[in-house]
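A single protein chain has been omitted; all remaining protein chains appear in their positions.
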Amino acid sequence: MPLYRRHLPCRFFTGLVVFFHFFLFLLLAGQAISQTAETPVSSAIDSLKLTDHTPLPPGSISAEDVPDDAGGAIDIIWEVSPDDVPNGKVRSYHIFRSVSLNGMPSEFTKIGEINAGSTTFRDGRAAEDVDNFYKVAAVNFENSNGTLLWEAMSSPALVGPVHATSQWFNTRRVNAFVGVVLLSAIIIFLINQAKSGKNLYIRKIAGLEAVDEAVGRATEMGKKILFIPGIQDMNDVQTIAGIAILGHVAELAAEYEAKLEVPVSKSLVMVTARETMKEAYARAGRSDAFHESQVVFITEDQFGYAAAVEGQIVREKPATIFYQGAFFAESLLLAEVGNAEGAIQIAGTGEPSQLPFFVAACDYTLIGEELFAASAYMSHEPRQLGSLKGQDVGKAVFLVAIVVGIVCATFGWIDLSHFFRVN
Amino acid sequence: MSTEFGVWVAALMTIGLFSFLYKDNPFFKVCEAVFIGSSTGYWAVVYFFDNLQKKLWEGIFPPDGAVGDAWLWGGAILGILMLCRLSNKIGWIARWPVSFIVGATAGLYMINYFVSSAMMQVASTMQSLVVTNGGGIDWQATIGSVVVAVAVVSGLIYFFFSKEHTGAFGGVAKVGIWFLMITFGASFGYTVMSRMSLLIGRMDYLFGDWLGMIR
Amino acid sequence: MRREIPLIITTIAGLVFAISYFIPHMPFGEAETIFGDWVTIVQAFAIWLGVLNLLRVTGEKIHRKRPGWTYAAIVIVTMVGTIAIGIYEGFAGMNATPPSSYRDAGTTFDWIFQYLYDPLSSTMFAMLAFYISSAAYRAFRARNLEATMLLIAAFFMMGGRVPLLDQLISPFTDTLVFSKLSSWIMNFPVAGGQRAIAIGIALGIMSSSLRVILGIERSHIGGGE
Partner (left out) sequence: MMGHYIALSLLAVLGLGMIFIFYLTVKGRTIERRFVFLYIVFTVSLPLFVKMKPPIQVSPEVQQVVETITSLSPGAKVLISCDFDPPSAPELQPMLVAFTKYALKHDLKLIFMGLWPLGPSQANRGLRLALADTIIAAKNLTYGVDYVNLGFQSGNEFVIQAMGGSFKSMFPQDDRRIPYDSIPLLNGVVNYRQIDLVMNFSAGKPGTIEWIQNAVDRYQVKLSAGNTAVQAPQVYPYLRAGQVRGLMGGMSGAAEFELALNEKGKASSFILSQMFSHLAVMLFVIVGNVAWLMTRKKK
């Protein structure tokens, strides 16, 4: 525990010091008077105070413009005062600034203070394109119950003039810049490739192979298929991916003549889902089989929607349920009821917090990016396909870098992590 | 038992919402309506004072008579355009502020995620697998860093879509899915912990603050 | 025009935030500050848009006497009441000496927070505890190798993060093995797995943000071409 917080011993200690001073003063004053009459008594007191409480000034001081910033900041750096030791005479440093236009410092104003032991202070409010002068002084003081008893300041160390300037490029972030530009270029290139009709390969995805079987089962059993595209609006990429998968499922359902129903919780999703399904049924050559009533808007309210769909599952006991899109707490409720009613459940979401429940309660789950890959795979939409490929390139680069970096670090050859660390 | 009126109100509201677990009923619906009303109202007041009044209004018209920040007018105009969505006729103009927010978020996220969640994570994975501890090998830390390295590499390979999961590549991907499952299992356990804490908090309120049965 | 202007706004806003990370100099650093202010203001307006919208929807429900309109009336009464009290107390506190906040203890607004908002919102989320338990009983099955591994990891977490399993083995040893094990799982395998996920997500966000800034992705302004 620091010394000054012990109130009672502290006061006792201060008393002792004062008493000691008084004696010393008498002694020295007597000496001074006896030796030379020219030294005034008061200055003797001052010097006494200085020698006892006042810390020595900080050592060599420098100031420089903060690099890689928008200007307006200067770092002041000093060496600690010789008295800046544990329980020493330095409690803090005070920093002063003077602004001048003619190259000479004018009046200094205090701009901040910092605890003992510090050697730098950043002036974040320095004006640009003027001469800034700084002073740093070591300070000792005594507090009691929040009131300042006394304060003693060393003679200050002066530095200046310095200028605060703003830079054109943050040089510490070159690696991030290179990374962003490179990856962006690759993604744009691949999107254009996909647009021009180039076939970009995507691997098989486990959950998707089960779709055929799941749809077929519904036809066999003569029961419904439910497709739930999450509870977010069309501005969420997960919903977009979900709807793309719906297109594929709808096509299959039309072929197998299974009944497909889509309860939704956003009106825009309803419109888009109807469009997608209509096209899918047309592709399967069964436009007549599609009815708009297959897509039902229920409610925007999260739990209201969950309760309604839950009721539908219990009443109609669908053979297959798809959950593809953005899900939150309702995932648990829906998947539980679907499981209890014995449906085959195929889920897919990018919400990391809901994935565990889908994995535990559903037969197949598309994990995170697999959802997007699946939708790109099915829709062959160039934007999705191109970005997915671009991300794969990014992953490949990172993978190689990680492996090489680990090998280098393990054998102590070279530390590659610097190329990836950004400040 | 508490003698405070507010505690009784809070307790009854709590029981009202819980009554839904038995079945849907009017009491639950009343509580739900109060919840929607009071929460929307609360948020509205907070945003009104902490942003619109304190930052926008007093930013443009400082109370001490200083010169206001004229740039804030831009935000004010975008904000008012946002309210146009209430009208069917000029609702399309609300796309301007929406585009602004979407664009700004995209710009910030592009950098943030790339730097903090990709570059920095890659950098911190590039560590020596062998961790020494004052001369000898720190086996616990060494095993740990091997596990982390394997998890990151195999997990990334699982999410790699340009190559079929066959052969050695498929084997690594298999290891990747195991690590992902352990990860999901942990978040499963943590989520259970979280949800249970919330219920404990409510039960403590009912039995402690309201009925005064605990301590 | 209805399509071009929003696209231009998106691109400018996106570029400013992306570029100012690398170029702190005028005008990017300044623009970033100004745009940052605007974002906070637009978001505050968006909340009020939600309030007015809710008012409109529920008002219509009451007017047309649709099913459940009585509950809609309760929503409006509590919402308008909360707003009125909050704004009145806010301005009153502003002019008081010393100035106080509408949030301070003792205000009616704080009463609403403590005895309505708090219990109601907490209870809404507490109900998930029940649903999770019933799902544990009826739905979480070790149906394949993956799900089995997930459940085993979950077991170690649930039993290890609280001194549950350690308490069970306490007659034999006092070393708190399971606490240490669960901590180890979190710090190594889970940190690694989460890191793989984080890198994947980061690349995904990066590419979708890029599409938004370049105007390739336009679903936020009403989709399509």
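Letters A, B and C name the chains as they come in the text, with residue numbers starting at 1 for each one.
Heads up, the rule we're going with is that a contact is a pair of C-beta atoms (placed from the backbone, for glycine too) under 8 Å apart; a residue touches a chain by one contact, two chains touch by 3 or more.
In this text the structure is predicted, and so the values were computed from the model without any measurement.
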| item | value |
| --- | --- |
| Neighbouring shown chains of the undisplayed chain, as defined at the top | A, B, C |
| Hidden-chain contact residue, picked from the options B:Val46, B:Leu81 or B:Ile177 | B:Val46 |
| Residues of chain A (touch criterion as defined above) contacting the omitted chain | 2, 5, 92, 111-113, 115, 117, 122, 124-125, 145-146, 340, 352-353, 422-423 |
| For chain B, residues in touch with the removed chain | 21-22, 42-43, 46-47, 50-51, 54-55, 58-59, 64, 104, 108, 112-113, 115-117, 120-121, 123-124, 148, 183, 186-187, 190-194, 196-201, 203-204, 207-208, 213-214 |
| Absent chain, residues of chain C that touch it | 21, 33, 36-37, 39-41, 43-44, 47, 93-94, 98-101, 103-105, 110, 113, 117-119, 121-122, 124-126, 129-130, 132-134, 136-142, 151, 155, 158-159, 161-164, 166-167, 170, 174, 176, 179-180, 183, 186-187, 190-192, 194-195, 198 |
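Simple rule for what comes next: only the chains that are shown with their structure count from here on.
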| item | value |
| --- | --- |
| Centre distance in Å when chain A and chain C are each reduced to the mean of their C-alpha atoms | 15 |
| Whole-Å gap separating chain B and chain C, where each centre is the average of the chain's CA atoms | 4 |
| Junction residues of chain A - those touching two or more other chains | 176, 180, 183, 235, 352, 356-357, 359-360, 368-369, 394-395, 398 |
| Sites on chain C at which at least two other chains make contact | 18, 21, 128, 132, 146-147, 150-151, 154, 197, 199-201, 203, 206, 208, 210, 220 |
| Chain C-touching residues of chain A, taken from the complex the two chains share | 68-71, 166-170, 173, 176-177, 180, 183-184, 187-188, 191, 234-235, 237, 240, 272, 329, 332-333, 335-336, 339-340, 350, 352, 356-357, 359-361, 363, 368-369, 372, 383, 387, 390-391, 394-395, 398 |
| Contact set on chain C toward chain A in their complex | 18, 21-26, 29-30, 128, 131-132, 134-135, 138-141, 143, 146-147, 150-151, 154, 197, 199-201, 203-204, 206-208, 210-211, 214, 216-217, 219-220, 223 |
| In the complex with chain B, residue positions of chain A that touch it | 175-176, 179-180, 183, 201-204, 235, 307, 352-353, 355-357, 359-360, 367-370, 373, 388-389, 392, 394-396, 398-399, 401-403, 405-406, 408-410, 412, 415-422 |
